[in-house]
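Quick one: the structure is below, questions incoming.
Note that one protein chain is taken out, while the other chains of the complex remain in position.
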Amino acid sequence: MAPLPYVVARKRRETRDVWTLELEPVDEAIEQIRPGQFTMLYRFGVGEAPISSSGDPELGFRLVHTMREAGQVTRGLCAAKPGDLVGVRGPFGNAWPVDTARGKDVVFVAGGIGLPPLRGAVYDVLAHRNGFGRVVLLYGGRSPGELVFRSDVERWRSRLDVDVEVTVDTAGHDWRGNVGVVTKLIPRAPFDPANAVAFVVGPEIMMRFAAAALIERGLPQESLWISMERTMRCGVGLCGHCQLGPTLICRDGPVYRWDEMRPWLEVAAL
Amino acid sequence: MAEVLAAADLGVLLGALRARGYRVVGPRVAAGVIQYAELDDAGDLPHGWTDEQAPGRYRLARRDDDAYFGYAVGPHSWKRELLPPRVRLWQASRDGLAVEEEETDYQPTAFVGVRPCELAAIAIQDRVFLDGRFADRDYAARRADVFLVAVECGSPSSLCFCSSLGTGPGATDGFDLALTELHAGEHRFLVRSGSSAGNAVLADLPTRPAARADLETAEQVVEAAARAQAGRFAAEDVHDLLLRNLESPHWDAVAERCLSCGNCTLVCPTCFCTHVEDTSSLDGETAARDRVWDTCFSLRYAEMHGGNTRPTTRARYRQWLTHKLATWEDQFGTSGCVGCGRCIAWCPAAIDIRAEVAAIRQEDAHAHA
Amino acid sequence: MTRKPTLAVWKFSSCDGCQLSLLDCEDELLAVAGAVEIAYFLEASSAVARGPYDLSLVEGSITTPHDAERIHQVRRVSKTLVSIGACATTGGIQALRSAHRLGDLVSAVYARPEYISTLRTSTAIADHVPVDFELQGCPIAKAQLLEVVGALLAGRRANVPTYSVCVECKRAGVPCVLVSRGLPCLGPATQAGCGALCPSYGRGCFGCFGPKEQASDVEAPSLASAFGR
Partner (left out) sequence: MTRTKTIRTDYLARVEGEGGMTVRMRDGEVTDVKLRIYEPPRFFEGFLRGRDFREAPDITARICGICPVAYQMSSCLAMESLAGVEVDGQLRALRRLLYCGEWIESHTLHVFMLHAPDFLGAASAVELAQTNPELVETALRLKKIGNEVMRVVGGREVHPINVRVGGWYSTPSRAALDALVPDLEWALEASLEAVRVAAGLDFPELEQDYLFVALDADGEYPIDRGSALVTSAGTAFPVPAFLDHVVEEHVEHSNALHARLDGQTYLVGPLARYAIHRELLSPLARAAADEAGLEPVVRNPFRSIVVRTVELVHACEEALRLIRAYEQPAEPALEVVPRAGTGHGASEAPRGVLYHRYRLDDDGAILDAKIVPPTSQNQRMIEADVRAFVTAHATLPDDELRLRCEQAIRNYDPCISCATHFLRLEVDRG
């Protein structure tokens, strides 16, 4: 499958090394992407990387992707200027099962660059706010400078119908929020574990601790969802790279119910 | 309906295929092994040759008859044809990011001498590349016009274990024509058709209807081949066995011998892992993407920003074996192994997957005794 | 157009084979000369442009006290430094001498050993200065050299695999000489890059490309900006 050309319509810097690109099709567009799904973004002559949609699902054919400069491809993508072309393949993978949370409390837990893959789902829930119980967003970063989407987070925090807690691992004196890992926010977060659905994204180790804390609070395993990451070359389940035990993450994931993934995450270096 | 073709008329079959526009590829002796390469006529086939195989060892030897297909399997598999080691996927020019996909206008090809285990392997790769949500364009194009001439197995090697996996030595389906080479009496082939394309080719051949004796002899050939490999591998519970032993100390024991060279995955007829190589011209005006064979044994295979998910040989060997024999089933609904023995013969460290499974089985039995 | 990136080629103790690989890119040499300004390349040119250089290719190993100094100067004038060939990445075949007593070697070759000043060992460039990328091979493969230069210009990761020669051997469809002929072969432990040359000529690999999966995975800073992309 060959990439389709998209033009960088807008570009925003989120942090020192994280950028958001808004892309519009030059000609043909990929299918409508849903929150949780990803595309393979191609920088001409450099290569391709899987990047989750971070956009509002209402945006239609406009794609929004937020990425950290992790290596050559992401660095190349982040260096793209408005008007530059990038290649897009997708959408790939599955979406957040937001509907399973209808009528229930919704808990979003994000670590670092884990917030972008969740943002579309947050937009989705807020767009249909009446269909859900309490909405909680717990967001942690290493330092205040590494927090993304600060204006979104502020906007959500100012809403009375959303509970937002932000924490950082380490901070200077000018930081007046929480300090500590994000999982520490879980025990006192305002939701009813017996009747809630949680969506968690972050480094694997963070997701494991978050899951433990959520289950400890009484959240059923079946109500807990995470998003997985592995190297991907094709995005369509044919190159083998993203295997983890019985699944191919690009094909069967990246979103998994916790109890499906837990046994495999417990085996080191699987 | 079965027919009989005289061995002397095998060339007519190759000619009939060529007349229908097929490129004919099959076994021939080259560089000391039986390789798959283009065939000009029946004389190119390895008649009178067999292969002697043991873990880490393969030698050609003379047979005392002039069988055309009197060997087991060589180092090549049909994946060379259907999933070639390197394929250009597309190229693009900087200007307008115009991406041009490669032509996939491939010449129809007849595979001659496909073993039943190889039919099974092709069926497995078909599932991977054609049956999912995204079918692979290049594989689909290459596969579309393939004519399969299977040859049932009469000379399994000491490494074959298809009968344990139900993938051979007889051919039941998935072929256009299936041959069984018969020696008792006249040197001849029992020929069966498995498709309308097969029927058409069969009609071109100077055959006679099979007699009861022909059919019985063919059965005996296959039965003898099955008997020769009886008990070599216990496949039934291997999925659960391996998955409940992911932390077995035996993985460390294999890791001490395994060189992480990747030969096993590359000779395996079902292994499909690939890497993409993005390249660009020196002037920066054009770029391209190639797809190349990869192996889960390479260190970079599992490298992500921020770390390697399988940094040890232990982890990589475990990935290979559990994928082949267990998680493949979860991913694609079939085993990833057809019992051809190639990974055993072509492992420079003479590692035998059957022996490794047996060792884990034994340990498991101890642990649960 | 912005300035072309500058290329310098440096030589330490070596056979010249790796620099020659650059001149051996007959089909691409003029394209290379179009993409970069060849600013310092003594073997090919007497014109010497002054540093600093965007990309330095360094051939050869460090064997004399003078060279141990000189490599630091080279590092100082080089934005990106790529060491090329077995000599530069591992000490090369002359590193064999480390296994011999140096005195014996000097007297075996030279009648007046007192004239020779030499380090006790032959060491890799990376043992002396930070290196951005190591390109293995004795000699390097010219396609890989072009790939590294092209990748640096494009700001991408070079397609220089670190896996075994066996992977290339199997891709090429060469029957394994170890399994089918019983020849000793270093392919399983040796880094790909040669295209499984020896097995394809019916001999076992003897390790020209060095140990596999050793290459530093350091990302060289991209030259794309220098190239105006």
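Going in written order, the chains are labelled A, B and C, and every chain counts its residues from 1.
Criterion: a contact is a pair of C-beta atoms (placed from the backbone, for glycine too) under 8 Å apart; a residue touches a chain by one contact, two chains touch by 3 or more.
Small disclaimer: the values here were computed from a predicted structure and weren't measured.
The chain not displayed here makes contact, within the full complex, with C. Although one chain is not drawn, the whole complex shows that of C:T63, C:S78 or C:Q191 it is C:T63 that touches it.
Mapped onto chain C, the interface with the missing chain covers residues 11-21, 23-24, 26-27, 29-30, 33, 38, 41-48, 63-64, 66-67, 92-94, 96-97, 99-100, 104-106, 108-112, 115-116, 118, 122, 138-139, 194, 197-198, 201-203, 206, 208.
The working rule: only the chains that are shown with their structure count from here on.
The touch graph of the protein chains shown is complete. Judged by contacting C-beta pairs, the busier of the interfaces A-C and B-C is B-C.
Here B is the chain whose Cα centre lies closest to the centre of all protein Cα atoms. With each centre defined as the average position of its C-alpha atoms, the distance from chain B to chain C rounds to 38 Å.
The set of chain C residues touching two or more other chains comprises 154, 156. Residue positions of chain A touching 2 or more other chains, listed in rising order: 45-47, 71.
Here chain C touches chain B in the complex through residues 28, 31-32, 34-35, 146-147, 149-151, 153-154, 156, 159, 161-164, 166-167, 170-176, 178-182, 185, 187-189, 202, 213, 217, 227, 229, going by the rule given at the top.
The residues of chain A lying in touch with chain B in their complex are 1-5, 26, 42, 44-48, 70-71, 74, 85-87, 229-231, 233-234, 236-241, 243, 245-248, 251, 267-270.
Across the complex, chain C meets chain A through its residues 154-157, 219, 222, 224.
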